[in-house]
Structures are given as structure tokens and as C-alpha cells.
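Please read through the structure below; I'll follow up with questions.
Of the protein chains in this complex, all but one are displayed in their positions.
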Amino acid sequence: MPQTPPPTIVPHGMIKTGARVFLVPGWVLAIAILLKGYADIGDGFAAGVIAAVIVILQGIAFGAEELEHIRVARFAPVMCFIGLALAYAVAFVPTFFGYSILTHFPRMNEHAAHFGPLEFITPVLFDIAVFLVVYGFCVGAVMTVARAELRHKRLLQRARKRGGNR
Amino acid sequence: MIALPLGILMFGSILLALLDGTRKRNGWIAVAILGCALIATMRLGWHIYDHGVQEMAVGGWDQGIGIVLRIDLVGIVFAVLCQLVLLSALTYEVIADVGARVFPALVLFMAVGLTGLTFTGDAFNFYVFFEISMISSYILVNYGESARQFRAAFVFITVNLLGSVLFLIGIAGIYHTTGFLDMVRIREQMPLVQENPAILTATIIFVAFSVKLGLFPFHFWLPTVYTGTRPAVAAILSGALANIGTYGLIRFGVDIFPRELEAASAVLIILGCASIVYGGVQAVSRHAPAEVLAYSAIGQVGYIMIALAFGGTVGLAAVILYSVLNSLNKTVLFLGISAHGWLATAAVAIGAFSVAGVPPVGGFFAKYALFDLAISEREPVLVMLIFVGSVISFVYMFQMYRRRIAIDTGPDAPPVSKQSLQAVSFTLAIGLIVIGLFPEPLIHVIQMAAASLTQGVAP
Amino acid sequence: MTLVFSLAIASLFAAGAYLMLKRDLIRLIAGMIMIGNAANLFIMASALRRGTAAILPHDGDDMADPLTQAMVLTAIVISFATAALALVVVYRVYTSHLSVDLGELSLAEEEQSELDEPRSEDIVETEIEEEVEAMIDEALAEVPT
Partner (left out) sequence: MNTAILLLIVAIAAPFLALASGAIHPRLVPHVSLVATAAAAVVTIWSFWQPDSTYSTTWISVYDLNFYFTLDGLARLYALLATGIGFLVVAYASRYLPLHLHHQHRPESDQTRFYFFLLLFMAAMVGLVMAQDLILIFLFWDLTAIASFFLIGYDQQEEESRGAAMMALMVTGITAVLVLIGAMLLHREYGTWSLPEIIAHGDLVGMTKWGLLLIAIGALAKSAQVPMHFWLPRAMAAPTPVSAYLHSAAMVAAGVFLIGRFYPLMQQVDWLLDLFLFIGFASMLVGGIIALTRNVLKHILAYSTISQYGYVVFMFGMGGEYGIKGASFYVLAHAIVKSALFLTAGAVSEATGKKNLADIGGLGRKMPWLAAGSGMAASGLVALPLTIGFFKDELFFARATELGQPYILMDVLGASLTFAYIFRFWTHLFLGREITSPAPISRWLVWPVVVLGIITVVGGIWPEPFTSVASSAASISANKVADIHVHYTFDPIPENLMAIATWVCGLTIYWTRKRWWRAATGVAHLGERVGPAHWYYRGLWGLNALSDRVHDIEVRDLRSRVVSILVPAGALVAIAVLVTPNSNSFEIGAFGQHDFALIIMIVAAVVSGFVVMLLRDHLRLAIGLSCVGYSLAGVYAFMGAPNVTLVAIVVETMTSLFLIGMLVLMPSSILRFETQAKVDKRTMPRDAIIATVAGLLVFFVSWGALSRTSLNTEVIDSQTALTEAVHAKNVVTAILADFRGFDTMGEITVIAITSIGVISLLRSGRLR
């Protein structure tokens, strides 16, 4: 069955520029949502997806190969599990000290150290864990899709070449 | 102490997720982790046996604010059972060479889910752990990655997703009508809820768990999935995952909706009878052993339903005993039919006798408990039905066994498997015999569990 | 509002169920996502009270139930994960069957089950017939000795 090549979408220049331009502010936004979440709308989950979308945008704009060069993209699956491990650690470390699972520190009504608007409390760590897991999942999954697509393309090309030789 | 089994499983599964599960060494690490978790769970069970229900407020919050982990004997029985089944299946697969990097990790994640849902005392948290085990099973069903497995996986995912959604709706309904998520608080509040919303919520939760269990007429997904998947996965699905259904029905039915359960007992009995007869009859002429077992599972669920419908300490003890033995039977049989050699054949024979309820194999006491229930309730029709069911189970089990022997001694007999591979199911089968000879501890614990259910969670 | 919510939830569920009955696996997944949406809406609707966002400090108005919001967040994420997984399984179904049509899947399943089991009727019947005939033959063949 002869297969017509799928119409390849050539990213417009503006998308490329836009993608690059958005990279840094996007991440800032994501981190802001992550850290502000405890006081306002947003949490680790939303931040993780936003960060992922921005990275994925790079892939859309510059092709899937580009993603391989972005370090935060390449190690996404591992980040996912680092995040999960972090969350579990936040949950289970207190049990070694006789507290119950997922006890957060400082305890209720205790004073927490500040750094500007940022408070040093374990829920933030937990949120970071959520962020990492979600980010890792989204980027990891989309990257695998992209890789699978590349592989298909290569397969198709090879098939076509063989067909041409015959 | 409550945290220990969960902690071991959670960190263990992360570790395995990062390792390559196809390596023998890593497989054994997973087995060791699961074994440690099992020991920790049993230790916890011992503690509960001595001191009654254990609670832990997650995050140190008072009851009603946060999530409470609350483990009673029923929960621990199911937790140990699920872990044991997972451990056997995992050991089997490790010996047989794991074919996918993620297999051990997924088994461990499923153990996290199953253990968590038996530990939790919070309705929504139950759902979350339920989803953890479901999502691992969605992936596990693909294990083997042939066309057949993908088909099975797709069926499995579609149907069970529907079940999960219904369950979620049920949970939300409970929250809306009672205002609580903590199961004890819900229990206290439920009698105040009007009849109509309560029974609607109860119905939808019943449907959700029946789908997991494969009760007639919600069972249509089950045969394809059990036959389509690899034997180890089928053992996990029928031996461990299906317990969610029974456990959920006990937790939600007996604990939260006792009034509705009583009102629905006629429906439960009708569906149970239909399931026994339908599953049994279907199983008779199936040729693929896995399919026989799948239909047999549908039949066995019927007994659980009937015992549940009668309720009371005797009925609930029968429910738990039946599910424990049924899970073990199915694990022995699924692992046994896929290996070849005399040890595996012996395991299949023992499993078959157990399903048919022949002493001194453990399955006898499951049948005993049912007859006891039916006779003490003075239900001659029920006695007849259980009798007919056990006649049919004799027929299909031994037709299956006969076919297996015919194939094994025939001209194109399959090659004999590794001794250690056969030994997995054989060891479990010996365990069944030990249960059949000395069931006292098991029955004692189960009766205590059932009594604690009927007399309230706090001992 | 109760009725409106119920109608909306039911409509979304019905639309999802309708899609789940289609032959096309992609539509089936769309149905799953839609049913998930219905469930999420139901959770939101099951709030104990409605009102404005649950962010402190809060002025006198009624505050929306934060617990259902937390629950729905979890549920959304889980249904997203499930949908993603289901999509991947559809892809694998495609790579192994070169089709995303349920009809072809059912055909494959039929083939498989025929492969698994020859009609047992024939086998059992012949087995039994043979056994009975053998006994009868024996009975008839014997002459007094």
C-alpha cells in the first residue's frame, strides 16, 4: 500500500522566535506559581504542566531532535522519580522521629524562616516534588511520542527508498 | 509500625522503577522488598490481633481534618493476602525471566495501591489507592506485548475505567450527603441520610465493585482479559486485584451501607446464583485452561455475593474465608497451568481439588463455611444450589485436569519447565493443604475480623 | 441549580457513553475522557456550599467548599493519567493490528478463541460415543465359552 508522506508542518519563524522568547519567562512563571501557590492560586501541579508545555513548545518549534539537547527535557523521566522520592521522603522521614506520616514542619503555629515571600516549610518541598513528577511525566511522555514519531519517519523513508530502488 | 509496610513498598517501587527489571538480580531485589513488606505487614497484623484496630492520623491532624489510616483485622487479612499473591506471581516471573524492564516496579506499585487501600480509613483516599493499583494493572495487562495482550488490555482499561468513574461518583455522593470522608464518621452519619440518595449511591458503588469482581452480568470483560494476559498477570488480576471488589464491598457495603445491603439482599442472592450457575456452566466446555479458570472465577464470586447477602458474623466470616481461599486457589492454578512437569501438575491437581472443595485441601473449608451458612439459615434451595455449583466445579476442574494430562503425556507434550518455576505454585499448593489440615489460626482470625465488622470498628 | 447540574452531568455522561459505543478506538478514548469530565463536574457539584474562592483572608461571603476542589484536582489528574495511558494502549493496538477499528479487533478475538478451542461438542461426543460403542462391542462379541 503506497503511503503518501504525511504533510509536514514547517514551523513558522514567529513560532520559533516565540518559543525561544517564552522559554525563560515561562519558567519564571511556573516557578512563581509553584512557590506562590501556598498563598494564592496555583500549586505544584499547574506549575509542572506549564513548565512542561513550555519545554514541549521548543520541541514543536525546533523539531523533536532539539529536545534531546535540552538537559531539563532529556532527564525528565528521571526527574519524575526524583520528585516521587522527594515526596515519599517528606512523608516518611518524620516517622523516624515518632511523628506520623506526612507531618509537616515547622509545626502548626510555629514560626517559619522567611526569605522574602518564600517560607522555608516542608509543604513547599512537597510541592516541588509534585512539580517534578508532573513535569517529568509530561515532558517524558511527549518526548517518547516524538521519538516514536521520528522512528516511524525513518522507517517510512527507508521503505520508500527500498521501493524506489526496485 | 503502620508506616513501615507502606514505606518499604513505596521506596522499593521507586528503586525498581529506576533499575532494569529484566536483570535477574534486580528481580530478586524486588522479591526481597515485597517479602520484607509482607513480613512487616504480618507483624502489624500480629499487633492488631493483640491490640485491636490501629489508627494513624496522617500529618498528625485531628480526626476529621486530615486523612486517617485505620487498619482492622479485615484490612490486614486482605493486605497480607494481596501481598502474598503478588509475591508468588513476582517470584514466578523472576524465575521465568522477566520480559519487561518495568514489570517488577509495577508489581510493587500495585502492592502499594492494594496495601494502601486496605490501610486507609478515608473514602477518597481509598479511591486514590484504588487508582494506583488500577493504573498499575492497566499497564501490567500489556505485559508480554503481543496483539492479544493489547486487545485484552484495551478491554480491561475501558471496562474498569467505567467502573472507576462510577465509584468516584459514588464517593462524591457519599461526601455530599454526609459531609465527611472519614469512614467512621460517614458510618455514624449514614443512618441520618434519607433513604433515596443513600440507596442510589450504594447502588452505584455496588456496580463499581461488581465490575472489578466480575459478577454476572458485569463479568463480560473477564474471560478475554484472563486468557489474554500472561499467566503471572492473570494470577495477579484474579488473586490480588479482584480482592478490591470483595474488600470494597465489605468496607462500603457492611460498614457504610448496612441498611442498603440488607434491603438489596434479594438482588445480591439472585445475582450470586446467576453468577454461580452461569460461570460454572460456561467453564465446563472451555478448552483453554485459563478460560476455564476465568469462568470459574465468575462462578466463585457468586458464592461471595450470597454469603454477603446473608451477612452477620457467620456470613461475613464466610465471605472473607471464601475470598482468601479463592485467591489462593486461583494463584496456584494460574501459575500451575502455565508451567509443565510433575510438580506443576501436582499443584494444578491440588488447586483443582481445592476449587471443588475436597478435603484435606483448604478449599474445603470455604465450601464448609457456605454449607454451614446455608444450613444454619435453613435454606434448602441454597444448599441445593451450592451442591449443584460444586458438582459443576468438579466437572470443569477435572475435565481441565484430564485435558492437561492428555496433552502432557501426548505426542507433542510441551517441554518441562524449570523445577524452581514449578515449585512456586507447588509451594503455594502445599500451603493450601496445610490450611486444609490446620485452618484454625486462619479461621480464628477471620471470625474475629468478621465479628469486629458486625460489632463496630472499635473493638 | 441541582437539576441543572444533574442534567449537565448526565448529558456529558451520556455523550461519553455514546462515544464509547463507537467502533473507532480514538472515539472510545474521547468517550472515556468525557465520562471523566462528567465525574469531575459531579464532584464539583457535590460541594457542601458554593461561593467565592477559598483564599484567605476571606470577606464575609460564603466561601466555596475547598475540599471538593481538592478532590476534583486529584480526580482530574488521575483521569488525565488514565486517558494518556489508554491512548498509548490504542497506539499499541494499532501497531499490532494495523487498525484502530473495533470490528477488526473483535474479528481477531474470534479467531483467537477458535484457535483456543475446537468445538468441544465434537470432541466430547466422539469420546463418549467411542467409549460406549467399545463397551457394547465387547458385550456383543463375547460368545459363551
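Every chain is named by a letter (A, B and C) in the order it is written, and numbering of its residues begins at 1.
Convention: contacts are C-beta pairs under 8 Å (C-beta built on N, C-alpha and C of every residue); 3 or more make two chains touch, one makes a residue touch a chain.
Computed from a predicted model, the values in this text were never measured in an experiment.
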Omitted chain's touching partners, listed by label: A, B, C
Residue, one of B:C36, B:I199 or B:V434, that touches the chain absent here: B:I199
Touch criterion as defined above, residue of B:Q54, B:S88 or B:T158 at the omitted chain: B:T158
Residue touching the undisplayed chain, where the options are A:L23, A:V93 or A:A148: A:A148
Residue among B:T41, B:N125 or B:S265 touching the omitted chain: B:N125
Interface with the unshown chain - residue positions in subunit C: 1-24, 26-30, 33-34, 37-38, 40-42, 44-58, 63-67, 69-74, 76-78, 80-85, 87-92, 94-96, 98-102, 105-106, 109-110, 113, 119-121, 124-125, 127-128, 131-132, 135-136, 138-140, 142-145
Footprint left on subunit B by the chain that the document does not show: 10, 14, 17, 58-59, 61-62, 64-67, 100-102, 105-106, 109, 112, 116, 124-125, 128-129, 131-132, 135-136, 138-139, 142, 145, 147, 154-155, 158-159, 162-163, 166, 169, 172-173, 176-181, 189, 193-197, 199-204, 206-207, 211, 217-218, 220-221, 223-224, 263, 267, 278, 281-286, 349, 353, 356-360, 364, 367-368, 371-372, 375-376, 383, 387, 390-392, 394-395, 398-399, 402, 405-406, 408-410, 439-440, 443-444, 447
Interface with the unshown chain - residue positions in subunit A: 1, 3-4, 6, 33, 37-46, 49-50, 52-53, 56, 77, 80-81, 83-84, 87-88, 91, 101-102, 104, 106, 108-109, 112, 119, 121, 123, 126-127, 129-130, 133-134, 136-138, 140-142, 144-149, 151-152, 155
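Here is the rule we use: only the chains that are shown with their structure count from here on.
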Whole-Å gap separating subunit A and subunit B, where each centre is the average of the chain's CA atoms: 36
Computed distance of Cα centres, subunit C from subunit B, in Å: 19
Two or more partner chains touched - positions in subunit C: 81
Set of subunit A residues in contact with two or more other chains: none
Footprint of subunit C on subunit B - complex, ascending: 124, 128, 131, 135, 138-139, 142, 145-148, 150-151, 153-154, 157-158, 161-162, 164-165, 168-169, 172-173, 175-176, 179, 181, 224, 227, 285-288, 291
Subunit B-touching residues of subunit C, taken from the complex the two chains share: 20, 25, 28, 32, 35-36, 38-39, 42-43, 46-48, 67-68, 71, 74-75, 78-79, 81-82, 85-86, 89-90, 92-93, 96-97, 105, 108-109, 112, 116-118, 120-121, 124
For the subunit A and subunit C complex, residues of the former touching the latter: 40-41, 43, 45, 134, 137, 141, 148
